[in-house]
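Only one protein chain is missing from this complex, and each of the others stays in its spot.
Chains here go by letter, A and B, matching the order in which they are written, and residues are numbered from 1 within each.
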Amino acid sequence: MSLSTSDVQKVARLARLAMNDTEIEAARIQLSGIFELIAEMQAVDTTGIEPMSHAQDVSQRLREDRVTEPDQRELFQSIAPQVESGLYLVPQVIE
Amino acid sequence: MTWEIVIGLEVHAQLSTQTKIFSGASTTYGAEPNTQADAVSIALPGVLPVLNKGAVERAIKFGLATGAHIAPRSVFARKNYFYPDLPKGYQISQFDLPVVGMGALTIQVEPLSGPSTGSGFKPYEKVVRITRAHLEEDAGKSVHGSSQGMTGIDLNRAGTPLLEIVSEPDMRSAAEAIAYAKALHTLVKWIGICDGNMQEGSFRCDVNVSVRRPGEPFGTRREIKNLNSFKFMQQAIDYEVQWQIDTIESGGKVQQATILFNPDSGETRAMRSKEDAHDYRYFPDPDLLPLDISEEWKEQVRATLPELPEARRARYTGEYGLTAYDANVLTSSREMADYFDTCVGAVGAAGAKLCANWLTGELSAQLNRDGLDMTQCPVNPQQMGGMLARIADNTISNSGAKEVFRALWAEGGDADAIIEAKGLKQVSDSGAIEALVDEIIAANADKVAEYRSGKDKLFGFFVGLAMKASKGKANPAQLNEVLKQKLAG
Partner (left out) sequence: MINATLKHLSSALAAKHISSVELTQLYLDRIATHNPVFNAYTTVDAKISLAQAQAADARIAAGLAGPLTGIPFAQKDIFCAKGWRTTCGSKMLGDFIAPYDAHVISQFDRAGAVNLGKTNMDEFAMGSSNETSYFGDVRNPWDPQRVPGGSSGGSASAVAARLCAAATGTDTGGSIRQPAALCGISGIKPTYGTVSRYGMIAFASSLDQAGPMARSAEDCALMLNVMTGFDERDSTSLQRDQEDYSRDLNRPLSGLRIGLPREFFAEGLSADVGSRIAEAIAEYRKLGATVVEISLPNTRLAVPVYYVLAPAEASSNLSRFDGVRYGYRAPEYTDLADMYEKSRAQGFGEEVKRRIMIGTYVLSHGYYDAYYLQAQKIRRLIAQDFTDAFKQCDVIMGPTAPSTAFKLGEKGDDPVQMYLSDIYTIAVNLAGLPGMSIPCGFGDNAMPVGLQIIGNYFDEARMLNAAHQYQLNTDWHTRCPQGL
């Protein structure tokens, strides 16, 4: 299977990865190769097979509704790129 | 040719848990920025979600209260998109298999004030279908204007449990949409799953609006996001409907869009599209296993459900013979309805109408004057019931009761003690009343003669004299009866 340049551009955009034309083209060739490998799956008849999301058939465990987490803002924000007055700063968001 | 309006609602109700849906961080409103943003809320590398039982319980409650199917197995999925208030780059939500399936809500539609799409009709009842309700996590908040050219991110709200309640496009006017939103708002507070505080964003409505010619397929809808008051909702729908009609009638086409309502201008406008909004790449969250809800658990939750608004309305109109209007007012909140039930408990079913009159009248008016809601009412239902019982058994007159009520409101205490202290007990002893009336007749022979010769208007004069003689304590009905008899000769 061969991917188009616009497929790759769209994917890079969705994944928030800046890529120039050369990188897009290199990725296109490599991804096309990988999708050729993946294409082997397509021929398998999976009618009636239940998809498997988890290794074990176990149900979700539930947590009691009790506060366990203390305020650790100072520690957590000590590794942040940019903070001010307890807020994480990002370039302006326009809705 | 007329237009038909089609409205569906998506409501995000914040669930009233102590902690977040996937971590043990507090959900208290109004804390300093990011002080409730724990490792899971800020999505540190390596942290994992564990589901809050309280959130699931509340979802089950909602499903049971709307007669919905509770999924024995539901699944959490990731909705992938980038936004600074979404720390993981995905929202954990439910997609294919929500916890609550199709249900319904009965609403009481009343005309709206103003030039709205829903005015000039008699109130009516309608059933709105609820497609589904699913659990998901809230996002954080963007704070603008703190730093030049920058936006601040507060993740305290990130991970707060939400129940997203999606209706069918069953509403045909702003009035119906408001009635549905109000009924839902009442219900979630009634069953104790959401505090309903709209200013704090605990109950947020997205409204899907489209218009069509009657009988034709649905038109293209636009979604008005994040309405946090019923007033704004009405304004936004009115504006949007008119905009869509104008657009189509002038030859244009409505494009599907997400729009915002500006309360200052009263207008709606399309949002700068969240790019790639249509490709959320949903897939089952591998960090969370399927949520299984047993019949046993469901029944345990069912046992904790209070009597619901609809059932109470039916009881009030059926058993107590109240009007639909009174029943609606009394079931506008669980506090009001419980208050009413306590009063009726003290007075007896025969006094239900009396209780209704006092609650919808004097009590509501007084609350309004003082800007209080039912939970802040200084007179508790036991006190109120005690007073109403004294009206019902003729111990006090209505005017005496008003005095008792004022005293209860201002100083508290107990109705009987106030009646005693203020000497408000009315005279209902027929012998005493007869003697009193005899005296008056004897002392006013001329007026009696005038009355008997046809001057009926003098009856009030005799009532006044008798009341004065009894120092206002004579039972008015009884007094009237005796006077009428004796004056007739």
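Odds and ends about this structure:
Please note the rule applied: a residue touches a chain if its C-beta (ideal position, glycine included) is under 8 Å from a C-beta of that chain, and two chains touch if they have at least 3 such contacts.
Predicted model, so just to flag it, every value in this text is computed and none were measured.
Looking at B:E32, B:E200, B:E249 or B:D287, the residue that reaches the missing chain in the full complex is B:D287. Listed here are the chain A residues that touch the chain not shown: 3, 7-8, 10-12, 14-19, 27, 30-31, 33-42, 44, 46, 49-56, 58, 60-61, 63, 72, 75-76, 78-82, 88, 90-93.
In the full complex, chain B makes contact with the omitted chain through residues 39, 42-51, 78, 80, 82, 84, 87-90, 151, 153, 275, 278-279, 281-283, 286-289.
Keep this in mind: only the chains that are shown with their structure count from here on.
Inter-chain centre distance (chain A to chain B, centres taken as mean C-alpha positions): 41 Å.
On the side of chain B, the complex with chain A involves touching residues 17-19, 23-26, 32-40, 42, 44, 50-56, 73, 76, 82-84, 142-144, 146-147, 149-155, 260, 271-272, 275-276, 279, 281, 284, 286, 288-292.
Within the complex formed with chain B, the residues of chain A that make contact are 13-14, 16, 53-54, 58-69, 71-73, 76-77, 82, 84-95.
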